[in-house]
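For reference, the structure I am asking about is given below.
Of the protein chains in this complex, one is absent; all others appear in place.
Chain naming follows the written order as A, B and C, and within any one chain the residues start at number 1.
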Amino acid sequence: MNNQKRKICFVVTSHIHYSRSKLVLEMLRDDERIELQIVIGGSAILPNYGDVEDTLQKDGFNHDAKITMNFEGGSHVAMAKTTGIGVSEFATVFDSLKPDIVVIRGDRHEVISPAIAAAYLNIPIAHIEGGDVTGTIDESVRHAVTKFSHIHFATNEEAARRIVRMGEDPRYVFNVGCPAVEYIARNDFQASHELVNRLGVGDVVDIEKPFLMVMNHPVTTETSRNQENTEILLQAVHDLHIPTIWFWPNVDAGTDSISKAIRIFREKRDPHHMRFHKYLPTGEFIGLLKKTICLVGNSSVGIKECSYLGVPVVNVGSRQNRRMRAENVIDAPFDKEQIQGAIRQQIQNGQYPQSTIYYQDGTSKKIADILSTINLYTQKQFCD
Amino acid sequence: MNNQKRKICFVVTSHIHYSRSKLVLEMLRDDERIELQIVIGGSAILPNYGDVEDTLQKDGFNHDAKITMNFEGGSHVAMAKTTGIGVSEFATVFDSLKPDIVVIRGDRHEVISPAIAAAYLNIPIAHIEGGDVTGTIDESVRHAVTKFSHIHFATNEEAARRIVRMGEDPRYVFNVGCPAVEYIARNDFQASHELVNRLGVGDVVDIEKPFLMVMNHPVTTETSRNQENTEILLQAVHDLHIPTIWFWPNVDAGTDSISKAIRIFREKRDPHHMRFHKYLPTGEFIGLLKKTICLVGNSSVGIKECSYLGVPVVNVGSRQNRRMRAENVIDAPFDKEQIQGAIRQQIQNGQYPQSTIYYQDGTSKKIADILSTINLYTQKQFCD
Amino acid sequence: MNNQKRKICFVVTSHIHYSRSKLVLEMLRDDERIELQIVIGGSAILPNYGDVEDTLQKDGFNHDAKITMNFEGGSHVAMAKTTGIGVSEFATVFDSLKPDIVVIRGDRHEVISPAIAAAYLNIPIAHIEGGDVTGTIDESVRHAVTKFSHIHFATNEEAARRIVRMGEDPRYVFNVGCPAVEYIARNDFQASHELVNRLGVGDVVDIEKPFLMVMNHPVTTETSRNQENTEILLQAVHDLHIPTIWFWPNVDAGTDSISKAIRIFREKRDPHHMRFHKYLPTGEFIGLLKKTICLVGNSSVGIKECSYLGVPVVNVGSRQNRRMRAENVIDAPFDKEQIQGAIRQQIQNGQYPQSTIYYQDGTSKKIADILSTINLYTQKQFCD
Partner (left out) sequence: MNNQKRKICFVVTSHIHYSRSKLVLEMLRDDERIELQIVIGGSAILPNYGDVEDTLQKDGFNHDAKITMNFEGGSHVAMAKTTGIGVSEFATVFDSLKPDIVVIRGDRHEVISPAIAAAYLNIPIAHIEGGDVTGTIDESVRHAVTKFSHIHFATNEEAARRIVRMGEDPRYVFNVGCPAVEYIARNDFQASHELVNRLGVGDVVDIEKPFLMVMNHPVTTETSRNQENTEILLQAVHDLHIPTIWFWPNVDAGTDSISKAIRIFREKRDPHHMRFHKYLPTGEFIGLLKKTICLVGNSSVGIKECSYLGVPVVNVGSRQNRRMRAENVIDAPFDKEQIQGAIRQQIQNGQYPQSTIYYQDGTSKKIADILSTINLYTQKQFCD
């Protein structure tokens, strides 16, 4: 009816991405100035990673388009082709939906595709979580996406400063805090022993007693080492004889060798005390985080969400290299003894105090307000 | 035989790109430390834009792969899809050729495709001509490509400074001058009256008498105005009653509306004194540049090549916005009177002195030397 | 509301295809049992070939999706890639629209794409105009599409028989006559001298006096000869000194060499008496057909529409090889004298009586009735 409404198109390309953006999506949906469009695609629609269509519907969202873009095989070529076909597919979708702004988030390889498509269609791009530094190909992708984007929602001060340094217009760079952290701050998530042990495979883990959590993703720039590193991590964790909930890696070059290492380990060692999950509903997952005595691996969850929750983290390897961290993180290389030493140290230390380096009050509201009112522009210009 | 040789893969996606890189290509081909691979694609292989396969062969080069990627229609969607399919195609080719370095040049939309493909395959990227500022989508593409690249050959000091500012490692940023300018400095190109008037369509233009040249490309971020702007430019130039050689636009979103404006103008006005070219061999083209009393339009040739040649240039519109220029350039908006005024002023002024803001001695040799000896790395890291 | 309605998705991939299907589309739109979906794509949305979106809107149709799929360059590779990307794009669209039947028509290369996409999505396919025999790659494509299709609307008895012979279920093969012929039978189309001479380029042609029409498309299986053949045809027609309206070829491998031949001829010979059209509205086009003293070339229009109109036709070369024809057609090879001889013979003969080999009363109604009531099936089975 009211065609004055801004059409804001939010792109969801992974399940965790959806959870981390849920508050923003609710704000946008409920904002009268805005017509919310949702496009789902990438690994968010792969059957092994949880059915995002179902989750969206339960949460009261509709999607306007669905994009099949992931090539099989876990190779670098497959990842590049996924990106390329993604550009082609998002171009068709954006041309049909004609949004005023496209909102993308993060650094995964599925995010460069909508960025390029929107840029060529002269649609302004808002990017959440630019300016961070990490390892892997994500480091290149994240900054390239910044150079295609028009509105920047950094999650911390350092990142905002870096975005400006890259020549972006300071009037369009906002440090609003991390929506994922606000999401856990605003909800009282609890894990259910029953659900955790109904989903996944392996031993039953009593979540009321001490347990470890592991999230270990591939490092795309070191693919030859992913399988070996995973074996080291499996042995280090297993030999501690502490009940463990282990999460399967996300879809990236190298995923298959990590999965293979896990499968072989399970077949050969028949590990006790360990349970393996491909996917848990977000609330359950965060509920678990609050209970674990230590999160091990290389997920950004350890850096961001856990800084606020005060969960002890052993961050392994180069994937989160140089990312800003709170005191809850101890780094370790892929070495069995050093990993075990760091875990023992974290268990001894126990819970850390809450850090707010990634937290601000009202993150999602700020994002929605800015998106609905800011002056839009198309032609980018390097700000010297 | 000697598998110690570095495999350097040079990507050629447009005809002018090839000419501007010819000296570098010769250096690389003749360097014993290097095995040169050439991939052609994009508009370089479209029949209307000159047969690059022929030209390469005449110049003693072979190509290792050929990539068909351009979608028809001149729309934004077509441009985005060209980019996306390009990523997919380059991934296949690089996976087969397995180069040690991929070399790309410039800012056209066909350059982001090989950059992304190489990045995902963990192949180091050398980028020629990063750090410049311009208008159109090229402004975003150029800087995004910088963030994917590992070795940077800037053509001027300002550009080099900007690349470092964007977080690139200063040890990998080199101001080597512009290969295109070195190319014209090192050759004594002459145009042939006979050839110029055998190719193309329209009136015969006597190139020994004063004549104008026009190169007017689409502005992708202002596509709705391309046709009208072209009409203004056509009228402004036509009504001066000076013999004119006009070059068809390159392939970009908006090309079709520019072409349409030219076709309609030709049919309706049957313009005298004007000759229209889709393509001239590079040597002929530069020979013409040396003779013209003024180059009009929005090509980077006016900014770069003409700075060295001292050719008077009327730069029209926003396409070369804020690019560093020598004194040979007068800017004008798309307004008939102002364009005509600027042309008259340039004719009156005549030839300018040579500028070396884009020139260095030995540009191509420096590039070849660096490419064959520099330490290669894959994992990028933002340099604060 | 009424979700019992059958969702019928009609694919329009070229302009002439749209015109030929217009009556069917009207029937489907106005049928209460049916929810009509329209997908446009292929050359139908290329700017040089007439804006099908405009035409649809004027005629009271909406489209549900638009597919950019044509690669530039006119090469065989470009044609294959167009087909491949088309499959990928149609899959996305059909998955979103979820039609009960997909309706496709003809033999052009853009028709195999929706056929494959629909087949893999288990959507029943209705194919109009299967079973005909012709030359070029169309001969293969048409029959392959038959083997993917579930409901067959043949335009003549021979074609219906051939479809059954290929193993299709006779209960799903219908000879309904040609919708294109019904379309001209049901409308009193007239050409306007003013419009014909406002559009296109070249000499004014007085359509109230005798004139020739030429439609000459590429033969994809003989691409090396397309340019030379076009030159022969141009000379043969030009040297007759009869006013001529010449239509640009459609998009196929070889289009560029035909276009090139025409452009060179126009530049060099500055042909009098000739007018060149890229596109005319269908009604105008058929109005012209009724007036021409002879249609020359290799278009199926000469075989189908002209059989009913009794227009004398000189069919040149192999493109319509062995297609069933009425007495209005004389065949000639690409030989100047033989083409001229055949044209002279046809002029002398004058108008032929109406033939109904491609005509039935109520074609479109039959199609709509069958589509809305027939039992649908997915699993095909060779009928021995």
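The rule is simple: a contact is a pair of C-beta atoms (placed from the backbone, for glycine too) under 8 Å apart; a residue touches a chain by one contact, two chains touch by 3 or more.
Predicted model, so just to flag it, every value in this text is computed and none were measured.
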Shown chains in contact with the undisplayed one are A, B, C
Of the candidates C:Leu36, C:Val52 or C:Ile137, the residue in contact with the absent chain is C:Ile137
The one of C:Thr221, C:Gln235 or C:Gln338 in touch with the missing chain is C:Thr221
Among the options A:Lys81, A:His127, A:Arg323 or A:Lys366, the absent chain makes contact with A:Lys81
Sole touch to the unshown chain from C:Cys9, C:Ala117, C:Leu234 or C:Ile303: residue C:Ala117
Subunit B positions in touch with the non-displayed chain are 65-68, 85, 88-89, 91-92, 95-96
Residue positions on subunit A contacting the omitted chain are 45-48, 68-75, 77-78, 81, 85, 201, 251, 256, 260, 263, 267
Omitted-chain footprint on subunit C covers residues 76-77, 79-81, 83-92, 95, 109, 112-113, 116-117, 119-122, 133, 135-137, 139-141, 143-148, 162, 165-167, 220-223, 253, 318, 321-322, 378-382, 384
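The criterion applied here is as follows: only the chains that are shown with their structure count from here on.
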In contact with subunit A as well as subunit B, sorted by label, we have C
Subunit B onto subunit C, same sequence, C-alpha superposition: rotation to the nearest 5 degrees is 180
Given over half shared residue numbers means same and under half means different, the subunit A/subunit C interface is same
Separation of the C-alpha centres, subunit A versus subunit C, in whole Å, is 50
Residues of subunit A that touch two or more other chains sit at 85, 88-89, 91-92, 95
